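One chain of protein is taken out of this complex; the other chains stay put.
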Amino acid sequence: MRESTVMFLHYITAILIAITGLIHLLANNDPGIGAVIKANSALYFGNMAIFLAALLYHAFNGVRVILIEMVPDKCWTKWISWAVLIVGIVTYAVGLQVLMVALGFA
Amino acid sequence: MEAESEFKEYYAKNMRGISGWFKARAYTIERWLYAAHRITGILIVLFVLAHFYSTGWHPGLWWDALLGIIVTFHTANGIRLILAELGFAVGKPLLVKKPSQRPVSIEGVQRYLVVFALVLFFVLAAIWAYYALVVQPMMG
Partner (left out) sequence: MSSEEAKEYALPPEVLEETIRASEELWKPVRKIKFRIYKYNPRKDYAPHWEEHELEVSRGMTVLDALLVIKGEMDHSLGVRYSCRMGLCGSCAMMINGKQMLACQTRVLEAAGDGDVVELRPLDNFPVERDLAADFTSFFEKHKAVKPWIIRNDEVELNNPTGPYKQTVDEYARYYQFTDCIKCGACLSACPTAATDYEYLGPQALAQAYRYMVDTRDDGLDVRIPIVDSEHGCWRCHFAASCSDVCPRGVDPAQGIQLLKKLLIKRKFGFKPHKPAEALPAKVKAERKE
């Protein structure tokens, strides 16, 4: 994947995190709005699934950017990218299961 | 012998290393924001990993307010960076320059964007602190 695609998704996920993260925060911290949001648990689960995906992409890509700036060697850069991708996918799979249990879908 | 050649190489290369990321003195405010954005980013990743590991963990009361400062700074400055890095707030190249021209990308529209990001940061951090210090204890 071209670096511009990766970084464009980095910005898109940043905007997604700001929106879905705000919903997540309100749901857990504001009693009034939180009750309204959590009333439809399927929609809230969808929100959390998008939030988790966007957050993991943004966070792990951020870590990758910092690491390849620290270790600019060509070979290392390739391994860092793959390692970060695999760790990210595994974390998303586990996180999705935890979410399903917590919101009562499993 | 090995150590000695490494020592020589260090001075011959003259790279600042990671301390160079945070050498913000003598430069403009964008450099401070860059350093702070990177540090807050790393701190948020650490928090998120802990938040996943024991689901829903958060540090509690005053630490929550500190977490709010970290997250809201990254958000507000991130909005500025998205606008600037995709070329929307850095102005146009000049055809006529003054004898000691200051860069348009720093002292043009982008200056207002910096102010906007800082104001947004303070407002968001205050709202977060209100929720962390007042609303959360009431919810129990």
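Labels A and B are assigned to the chains in the order they are written; within every chain, residues are numbered from 1.
Simple rule for what comes next: a residue touches a chain if its C-beta (ideal position, glycine included) is under 8 Å from a C-beta of that chain, and two chains touch if they have at least 3 such contacts.
Because the structure is a prediction, the values reported are computed rather than measured.
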{"item": "Which of A:M7, A:L26, A:L85 or A:V98 contacts the chain that the document leaves out", "value": "A:M7"}
{"item": "Hidden partner chain, touching residue among A:M70, A:I86 or A:V101", "value": "A:M70"}
{"item": "Subunit B residues touching the omitted chain (full complex)", "value": "4, 7-8, 11-23, 25-28, 30-31, 33-35, 37-38, 81, 84-88, 90-95, 97-98, 100-106"}
{"item": "On subunit A, residues whose C-beta touches the chain left out of the figure", "value": "2-8, 65, 68-70, 72, 74, 77"}
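In the analysis below, only the chains that are shown with their structure count from here on.
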{"item": "Residues of subunit A touching subunit B in the complex", "value": "11, 14-15, 18, 25, 29-31, 55, 59, 62-63, 66, 70, 91, 95, 98, 102"}
{"item": "Subunit A-facing residues of subunit B, complex", "value": "18, 38, 41-42, 44-45, 48, 52, 55, 75, 78-79, 82, 85-86, 131, 135-136, 139"}
